[in-house]
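Have a look at this one.
One protein chain is absent from this view; the other protein chains keep their places.
Order of writing sets the chain letters: A, B and C. Residues in each chain are counted from 1.
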Amino acid sequence: MREWLAANAPAAPLPSVDSAEGDAAHREWERLLTGARLSAVSWPVEYGGRDAPPMHWLVFEEEYHAAGGPVRIGQNGLFLLAPTLFGHGTAEQRDRLLPRMARADDVWAQAWSEPDAGSDLAAIRSRATRTDGGWLLYGQKTWSSRAAYADRAFGLFRTDPDAERHRGLTYLMFDLRAEGVTVRPIRQLGGAPGFAEIFLDGAFVPDADVIGAPGDGWRVAMSTAGHERGLSLRSPGRFLAAAERLVDLWRDSGDSALAGRVADAWIAAQAYKMHGYAALERPPGPHAGSLGKLFWSELDLALHETALDLLGPHAEVRGSSRSGGWLDGYLFALAGPIYAGTNEIQRTIVADRVLGLPR
Amino acid sequence: MREWLAANAPAAPLPSVDSAEGDAAHREWERLLTGARLSAVSWPVEYGGRDAPPMHWLVFEEEYHAAGGPVRIGQNGLFLLAPTLFGHGTAEQRDRLLPRMARADDVWAQAWSEPDAGSDLAAIRSRATRTDGGWLLYGQKTWSSRAAYADRAFGLFRTDPDAERHRGLTYLMFDLRAEGVTVRPIRQLGGAPGFAEIFLDGAFVPDADVIGAPGDGWRVAMSTAGHERGLSLRSPGRFLAAAERLVDLWRDSGDSALAGRVADAWIAAQAYKMHGYAALERPPGPHAGSLGKLFWSELDLALHETALDLLGPHAEVRGSSRSGGWLDGYLFALAGPIYAGTNEIQRTIVADRVLGLPR
Amino acid sequence: MKLTLSDEQARFGATLHDLLDAADVPAASRAWAAGDAVPGCAVWRRLADAGVTALAVPEKWGGLEASPADLVVACEELGHHALPGPAMETVAAVPALLAALGGAAAERWLPALASGEALATLAAPPWLPYAVDADTAGVSLLAARPAGAADLLASGSPTAAARLPGATGATGAIVARPARAAVGVWVGVVGEAVASVDPTRRLFELGPGEMLADDAGGAVGRALDLGALACAAHLLGAGRAMLETAVEYAKQRVQFGQPIGRFQAIKHALADVAVGLEFARPLLYAAAVTLTPRDVSAAKVACASAAHRAARAALQVHGAIGYTEEYGLGRWLTRVRALMAAWGTSSDHRARVLATLTAQAEPWS
Partner (left out) sequence: MKLTLSDEQARFGATLHDLLDAADVPAASRAWAAGDAVPGCAVWRRLADAGVTALAVPEKWGGLEASPADLVVACEELGHHALPGPAMETVAAVPALLAALGGAAAERWLPALASGEALATLAAPPWLPYAVDADTAGVSLLAARPAGAADLLASGSPTAAARLPGATGATGAIVARPARAAVGVWVGVVGEAVASVDPTRRLFELGPGEMLADDAGGAVGRALDLGALACAAHLLGAGRAMLETAVEYAKQRVQFGQPIGRFQAIKHALADVAVGLEFARPLLYAAAVTLTPRDVSAAKVACASAAHRAARAALQVHGAIGYTEEYGLGRWLTRVRALMAAWGTSSDHRARVLATLTAQAEPWS
């Protein structure tokens, strides 16, 4: 696998995944990975995986990032939707959706947040109303990552308007190109449309694209949220590779005053790796995802802020030729404490549910 | 003044102010200072001061700490009670109390906190009941700094048991050696009795020792709290002297990895100094004391933690011969974010009253 | 020492604030980033009318010869509004450098700078390897040592000396500290364009054109210090803007049934921002009084830290919306990130503070 990656990983960084040419290039890369049966190594063989145990998946991730592998354009699908389909979907859904997902024939976007339901996800107001053979979607989603170029999306919709908060929600998948769907890309810091607003005005979703029972969406979604907050989206590989690059940058810079921060960042990346391995030996507690999210989001910022400080005046430069891509990585890392449940929400979860402090 | 300090400041550190021999040595030092009319330079000449403007007082403090002057045993009186007497006391009280305070004939203790009224000072339950010509005190005070060896104390007592919270309180002074007063020293980290509990069971306070009107104590006290949180208790001189020592320690250590923290601590001490000077040019806003308390308490910790890290394995050693007294200073600095209104309380004050965030 | 603003200075700041508030700076920034400097230059002309571009120009060349404190007041407002354009260069460093060079160079450009006819930019590696907005500026200068413009040392510290691979920034290799050569000043020839995190900062490499001076180390050093002081003020203004924006947003944004500004986590994070800004300001004013390298460096470090803390907290308070290009916060976030790296990094300035405290040689002397 290491040789395959060395031989096939792009020598130069691909264009941003959130651009038309980058979208095409990253889909092409996923097809190449699929050809080597490396796009979803932990999946069952029947869906194009290798039935790899989690430990092998962690090693794959380390090798992938050490080889400088590109961002996984399919990560919303691979790491968020797929576990939900394995846990709550039907065999028909898995057969129909997973192979296309692995090949990036379908690129998936998330559709969780709404303008008034950010940290407070249970405040969702977008609704799905019953129609013949399915549902019609109305409302607005926002901060939908990758939606500018994606094909399909998944999220929660209110199917029982009288139920309160997290009751009466249903987990649905829908086509971003369908009638009644308008996608408005949102340009983020750095200029790329990393996420989008989705306006829904009667878009049709067949019953076959409901995951789990109608009204049971919160429970289904929380299993996905667990995945988002947990290991799968943030495997240690990416941080380990960044930590190694940081040490190299520091050695070349000779800035002894930053030695302590470099060492701490490298140690933290090791801690995250070992924590991941330990979780394979013994299943972690129910809120390990919250602890982990706090740790990796701060680790990612520490890695990138230290690198920028080492780069001196070149730290403000975009791209990889003068600043090694650290600035672009920093802009991405800045979002870490915000998405997938803000760090403030996560700290409260840890305090209330892990430490048992009074609510 | 610089020469006087150079000639008279103790060459070796005095014993801890919270020990019998240290108490005596510090009182002796105050008498020496008083002889040079340096114990309260900002007071009017009639009370033993020099009528020095605030700027001169700041300079005095800088010189005092640069010369390694001892802790001021009278600081509760000089910096907390005296401003209250100037603002709310009577001429008789000032004539009777201030000269003895300056000479450390009377050393004063604070008596604010109670077991259930720490951060929540308005929850005070100790009471003063009316008697012929004065008041009788009942209840318990705690965290009374310096009370183990002090002569007198000042604090708030509930004189109207039916009034709620901060109403119905009266500002009183009382004799710690009086009948009905029991002082139980509390040993703190490091072993010295830096504070004490005070048990009150009918101790008599004459009307002459009430400051301001009965029932008006909260308002009177808040002016003292302002002083405690403001500049007077924490003049920049102490931090500037510590910052200079830290730079010397760093230069001698050659530990380049800690250069950044040393520079930041020195810069912060300068910032605190300049902020103090600026406050003399233009009176700061009403909650400047809260901003300042957050800053100096964190500065003090940063100075001492950096020094301990520079000291390597000698950092755990008490006293001044092997660790330059930094450890003892660190133990004192640890209390900074707690006393005089915890930093959590101060942040809330800044957020609510300076920034105007909703309560 | 003068560590607070006079009433006159406060009025000057308020005037500039109103001027910039009335101008559509966000639109000018979008245009500037897209290569259209016209709306931005219009704002700069209004600033010139208010005297901003003349502050650092001596009276004999049509300037106001104002105090550095006045300069700090103006620069804080430019940062407060995140105005596009080469602010530190036009308002502080280049007029100071030209005035110090005097003679023909001063005669040739200072009147145009004072009147606002031309903006100015500067490259001075290693602190400033790139000249910002060299495509728009009427005056582009390069200050460097002759041997390749790669070894101009901003700091006496071995750290900074060993760190910077020079203006090309390509290799990252450790370079030994070269023997001192005299610092020259040239008219800059615009070279390769480089993209900044702040899209309104259009960076260019400069090559040496016409030589203006062959031994101007002292003048260049003082000009860079004035620029660093202006940069510190700009950062403080940007930090203040982000705190104000975050406070307003926290009052309005409702989650879990209440404004998020009622949550203690939000309150305490913003209180810490307020503390950082409050205690950076007196260092800035003190540096404007003394102009010593140590005080300038202390101000740059403190203002950069305070602005950085403000940026992190403001982004966290806003959540995803703060991360969008559309919402205004990004203009300050990216400006702060860029200016933390320009005019000497915090590492450079910390090293210089320690160097002066431990009696090593003064830089630029």
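One rule holds for everything that comes next: a residue touches a chain if its C-beta (ideal position, glycine included) is under 8 Å from a C-beta of that chain, and two chains touch if they have at least 3 such contacts.
In this text the structure is predicted, and so the values were computed from the model without any measurement.
Trainee: Let's see if you follow the contact definition: name the visible chains touching the chain that is missing.
Mentor: Visible chains that the missing one touches: A, B, C.
Trainee: With the full complex in mind, choose from B:Ser39, B:Ser235, B:Ser256 or B:Gln270 the residue touching the hidden chain.
Mentor: B:Ser256
Trainee: In the complete assembly, which of B:Gly35, B:Gly133, B:Gly285 or B:Gly312 touches the absent chain?
Mentor: Residue touching the chain left out of view: B:Gly312.
Trainee: So that we can see where the missing chain sits, which residues of chain A does it touch?
Mentor: That gives, for chain A, the contact residues 247, 250-251, 256, 259-260, 262-264, 266-268, 270-272, 274-275, 277-278, 281-282, 291, 294-295, 344, 346-348, 350-352, 354-359.
Trainee: In the full complex, which bits of chain C touch the chain not displayed? Write them out.
Mentor: 263-265, 268
Trainee: Spell out, residue by residue, where the missing chain touches chain B.
Mentor: 113, 116, 118-120, 123, 142-143, 186-191, 195, 249, 252-258, 308-319, 321-323, 327, 330-331, 334-335, 337-339, 342-344, 347
FYI, only the chains that are shown with their structure count from here on.
Trainee: If each chain is a node and each touching pair an edge, is that a line, ring, star, complete or other?
Mentor: Shape of the chain contacts: complete, all pairs touching.
Trainee: Give, as an integer number of Å, the spacing between the C-alpha centres of chain C and chain A.
Mentor: 37
Trainee: Give the residues of chain C touching no fewer than two other chains, as numbers and ranges.
Mentor: Counting only residues that touch two or more other chains, chain C contributes 159, 266, 346-347, 350-351.
Trainee: Where in chain B do residues touch at least two different other chains?
Mentor: Each of 256, 259-260 in chain B touches at least two other chains.
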